[in-house]
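Remarks on the structure that follows.
Other chains of the complex are left out, but the ones given are in their true place.
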Amino acid sequence: VLVERRFSDLDVLGHVNNVTYAVYMEEARYRLLDQAVRRGVSIPSQVVARQELDYLRPLTLKPEPVEVLAWVESVGRTSYVIDYEMRDDDGTPAARGRTVMVCFDAAKQRKAPMPEAYRAILESAAAGEGTAPWVPA
Amino acid sequence: VLVERRFSDLDVLGHVNNVTYAVYMEEARYRLLDQAVRRGVSIPSQVVARQELDYLRPLTLKPEPVEVLAWVESVGRTSYVIDYEMRDDDGTPAARGRTVMVCFDAAKQRKAPMPEAYRAILESAAAGEGTAPWVPA
Amino acid sequence: VLVERRFSDLDVLGHVNNVTYAVYMEEARYRLLDQAVRRGVSIPSQVVARQELDYLRPLTLKPEPVEVLAWVESVGRTSYVIDYEMRDDDGTPAARGRTVMVCFDAAKQRKAPMPEAYRAILESAAAGEGTAPWVPA
């Protein structure tokens, strides 16, 4: 996923603010899910349960987008893990991230089993990537 | 200027939030000024003095970017005006905007005359556009 | 309305970014409408049609909030105008703003007459302020 940098991503120090990296992850995750929607798979209700981010190198404002690799790392009964690697335009890793998503039954206010069709598309994504991250177009 | 939409641009109603349009304008303005920098013109210290926005149609989240036309509408002694038109991916105008920028002497805390080299590049931009807005690459 | 400043409101120059002023206006407007809700008045579907902002002085990051005066300037058949004055903690005006809101029928995708109960509360707000802006608690 290529995510455009914006002037408003910068903070006082002239670097992409640390919070913005989570926006880039959200954007990559959204586009992953959007791909499933385009293949006719309905997206179950889910919430972000945990997020991790390791900052490796600062990002500055450039016309070139940030590359955000995002792939399904593992799939459980009610949850799954998306991993990310953000790269500057010269290919240097700038950050690595992880999101734990949990399927959630809003009516009962508790975790819910993952629908099979959704699990299938997540597992194919995880399997399909091999050693290379699954990069949605 | 093409500006990518982000999931985080949306508000509770599922539309690009009205404030985000000003982010799109800022982004287009930044790229205009960046063009001047790339041509070797130094950017004088300046501030946003006034901003106007007319909202014509809601924007939703799409893979296609928003097109932001931005051009120099007029150049004064200490200030200049940038006008914008934001278009959805089908070409429909979504909003029109205007920013008044004022050259500012931070040390003296008052308006400052515009440097000639900066005026020249602004005027060439204004003249060059004819009826078509000046769209930076 | 008192609106807290945040570190993330700042831009590269160390000032509250010009776009953030519109966030402050949105926040004040939201609290105005929330007051109507608390009085049992239902809020009609509406959109921001136009926004204006005049920047008078830069705002920096301080523990003290920004004071945002917001009042109903006028009420029309389908629209109304909210005016704002933002003040730094020493009372100095930092910006003035205006929003034109239009009642909107989402099903028909066109302007809609303002419900009488909503008009009444807007007009009482406009009348009640006298020379002093209506400052919601």
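The first chain written gets the first letter, and so on, giving A, B and C; residue counts start at 1 in each chain.
In this text, a residue touches a chain if its C-beta (ideal position, glycine included) is under 8 Å from a C-beta of that chain, and two chains touch if they have at least 3 such contacts.
Treat the numbers as computed from the prediction; the structure is a model and nothing was measured.
Each chain in view is the same protein; 3 are placed here, and the whole complex, as held in this structure file, contains 4 copies.
Everything that follows uses one rule, which is that only the chains that are shown with their structure count from here on.
Taken together, the touching pairs cover every possible pairing of the chains. Relative orientation of chain A and chain B, expressed as the C-alpha superposition rotation angle, is 180° to the nearest 5.
The chain occupying the central position, as judged from C-alpha centroids, is B. Between chain A and chain C, two chains of identical sequence, the interface residue sets overlap for the most part, with shared numbers making up over half of the total. Computed from the mean C-alpha positions, the centre of chain B lies at a distance of 24 Å from the centre of chain C. Chain A and chain B have centres, each the mean of its CA atoms, that are 31 Å apart.
Each of residues 19 in chain C touches at least two other chains.
Within the complex formed with chain C, the residues of chain B that make contact are 18-19, 22-23, 26, 47-55, 58. Against chain A, in their complex, chain B makes its touches with residues 3-4, 6-8, 23, 26-27, 30-31, 34, 63.
Contact residues on chain C toward chain A in their complex (touch as defined above): 7-8, 10-12, 14, 17, 19.
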